[in-house]
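Missing here: one protein chain of the complex. Every other protein chain is in place.
After this line comes subunit A, so read on.
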Amino acid sequence: MRISALIKRISRQLLRDKRTLALMFVAPLLILTLMYFLFNGNTVDPKLGVVGVEHSLVQGLEKVDIKVKEYEKATKNTVVDDHLDGLLQVDATTGKMTLTLQNDDPSKAKALQMKISQVAAAQVQAKLIQQNPAGAANLIAAKMKTKYVYGDKDTVFFDVLSPILVGFFVFFFVFIISGIGLLRERTTGTLERLMSTPIRRWEIVTAYLTGYGIFAVIQTIIVVTFSITILDIVLVGSIFHVILINLLLALVALSLGILLSTFAASEFQMMQFIPIAVVPQVFFAGIFPLDGMANWLQAIAKIMPMYYAGDALKAVMYKGMGLGEISGDLIALMIFAAIFIVLNILALKKYRTL
């Protein structure tokens, strides 16, 4: 009865606060859409200057979408002046190839280097076949076929990143809005005022979790549905599992937000928790491979809720795993939520021991 009165009040307050509602429901969609377009932008064909390169090699290079420009003579400066991504020079006497890369974007430079060496190798192969047709059979066998365990040859980074992003936005916005919600109740004195009524501490915590939980559920469903249907993010596993993971994550964010608001005296101080409690979560959510991290960093990852959520989301959305395989992650999230909830009830002791 008291709990339902509190839930009703919380929802009513939130519904009247249009800006906050917009932040909760629209902002994640905007950011996800933006990220989607950023990561799916068309790649620009690299520009390569060539000096003394055989015609057949140039054709080979053009075939793999490299824009080739031939020069009589060129130096390092040509690369800079003509905005070339690279310069391939073949020494007329020795036939030795030299590749000068601009390298302002290392990943682009590496890709270009790889393409060129592949084309060059193919040329050499072709020549060998011409000279020695008998050996051709072996060489053709060397042509490789690639198979993928997860995803396919069209998989881009965004496909791996998006499950983590979906989880992170749910975490971030629920954390901020619930934290500030209870904080306002503290700063306006209404929380203290509540303590002069027969309400119990656990009733307040339950009501807050449920009240904001309802909005978190709606947000989760909107964000997940939008990502999958409109943005066409890869979803191999079940959408219900995705929602389940996000709901557990929202519960963790809710209880953590409410708990940290205890230690904030103003909205501004609540914002100060973002770089401390929220941003580091991204680093451990699976965007950077955990295996490559130092041991102590791996240990930190294990105390980050986003680590488990990111792992589970990636498993379901990208790898198509089922509940059985992510149960460990789900249990970890439940433990986080349980710990934070108990701490919340204890933190309210500041006001009243009962």
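The rule is simple: a contact is a pair of C-beta atoms (placed from the backbone, for glycine too) under 8 Å apart; a residue touches a chain by one contact, two chains touch by 3 or more; residues count from 1.
What we mean here is this: contacts and distances are computed from a predicted model.
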| Under which of the names "Cytochrome c oxidase subunit 1", "Acetyl-CoA acetyltransferase", "Tryptophan synthase alpha chain" or "ABC transporter ATP-binding protein" is the non-displayed chain listed in UniProt? | "ABC transporter ATP-binding protein"
| Residue among A:Thr43, A:Thr197 or A:Asn295 touching the omitted chain | A:Thr197
| field | Sole contact to the chain not displayed, among A:Tyr36, A:Trp202, A:Phe283 or A:Tyr351 | value | A:Tyr351
| message | Suppose we count only contacts with the excluded chain; which residues of subunit A make the list? | response | 1-2, 5-6, 8-9, 12-13, 16-17, 188-190, 192-200, 351-354
